[in-house]
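Heads up, one of the protein chains got dropped from this complex, but the rest are sitting where they should.
Here is chain A:
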Amino acid sequence: MKLKTHAEEAAEFIKDDARTHWHDETLWHVRSNRDRSAQGIPEWETLRDTASATKDYVLSHLGELLEQFEANAKANGVEVLWARDAKEHNEHVYRILQENKVKDIVKSKSILTEECGLNHYLENKGYDVVDTDLGERIIQFAKQTPSHIVLPAIHLKKQDIGKIFHDHIGTKEGASDPNYLTEAARQHLRKKFVEANAAITGVNFGIAETGGFVVCTNEGNADMGTHLADVHIACMGIEKLIPRAADLGVFLRLLARSATGQSITNYSSHFHRPAKGKKLYIILVDNGRTEQLGREDFKNSLKCIRCGACMNTCPIYRRSGGHSYNYAVPGPIGSILSPGRDLKKHSTLPFASTLCGSCSDVCPVKINIHEQLYKWRQVITENTNMDTSKKLSMKVAGMTFGKPVLYDLAGKAVRTALKITPKSLVYSSINVWGKHRDLPEVPKESFKEWYKKNRKQ
């Protein structure tokens, strides 16, 4: 079977012009909220630097920190399991469910379980897994996957959701009022919370120093699930560690502000010991992370705290939708993580970027996202038989990005070319991204030229 390129996947999404615009604007609005919020914190850049340096420390001491985390968690009465890959992770979950004779499971948003294909695996074993984050429940009904790591149903309009709810939980036909629909979901999910014997959650931050972990939600769904069920399984990527509890001061200040602009999620829950008579498990998952750690150029991607800011700001993501990435983590960061998992399958994702650098600018842990995308392009160009037009433009890009003088010249040439070349010539076949877009307005001079002319002596 021929693998689909990102552009081919996106073609479906951008067929609906109005929807593409709406998606673009909605995410831009979230990005603007992030800006306002970040600008309200004078020490924002210090926070980013510190978060980034803390994660550098974590990556360079990962082994010790994991052992420390495990020892402390065990001392707290938590059972700790290790999983090399998705398969082992899923098997652990299954065994725990069997041992505890669990029938009904509620789950709170966990991108890791999505990465591992847990729902699908458990459903094949006869379990009904109920996603409880409202956005996730919506797409679960619709038999889709999340299109965004923080806003899983961002690609759907309220009319779509009204229809989905009408079909699955019997809301009135044609109803699309968010208040009404949320209330219906509340009633439906309350029942699931009360019935569930086990709750599965992700982990936002694992604390090596204390052996505990933090889960952040706005809906309180992780808490409703875990505190009512007898068994709590927390699934955690090994890179989610932080050294000390007090490091959370930095990370909790950055996370929600970067994600949606809010100052903090309404619930930041710290789990250390199981409640009396209950069981708490933590599964530490590798699934390609140690391999990524060894890739000098890409190891920084493991600092990601999954805020989604890079998606909200990415001009390609906003116009192509999360599903076009065909990976659990879409957008700029997903385009770095996915080729490490399967170079061939995800070979076109690093090209789904303008390399404008906006992703790197907003990233709260200062991952050099656009540089890594550029590096993947080189790796991929060397390792695959990409079609020649792309290879050629890559070569040109490679030359120009590598040499500032050439880049300036190329910019000048393009600015001239844009002015004199008919649209069809410049955009049609060479640049797949130009297909559905207008030409940009041509600036008369580049910033550099302008600066030279206008700067004070």
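Methods note: contacts are C-beta pairs under 8 Å (C-beta built on N, C-alpha and C of every residue); 3 or more make two chains touch, one makes a residue touch a chain; residues count from 1.
Here is the rule we use: contacts and distances are computed from a predicted model.
Could you tell me which of "Cobalamin B12-binding domain-containing protein", "Permease", "Lactate utilization protein B/C" or "Pyruvate dehydrogenase complex E1 component subunit beta" is the UniProt name of the chain missing from the displayed complex?
Per the UniProt record, the undisplayed chain of the complex is "Lactate utilization protein B/C".
Which is it among A:T5, A:T20, A:T50 or A:S358 that touches the chain not included here?
A:T50
Out of A:R84, A:K103 or A:H120, which touches the unshown chain?
Looking across A:R84, A:K103 or A:H120, the contact with the absent chain belongs to A:R84.
Kindly state which of the options A:G212, A:G321, A:G334 or A:P350 is in contact with the chain not pictured.
A:G212
Tell me where the left-out chain touches chain A, residue by residue.
The list for chain A reads 26, 29-30, 43, 46-47, 50, 53-54, 56-57, 59-63, 66-67, 70, 76, 82-84, 88, 132-135, 138, 151-154, 156-158, 161, 178-179, 181-183, 185-186, 189-190, 193-194, 207, 210-212, 218-221, 223-224, 226-228, 238, 243, 245-250, 252-253, 260, 262-275, 284, 286, 290-291, 293-294, 296, 299.
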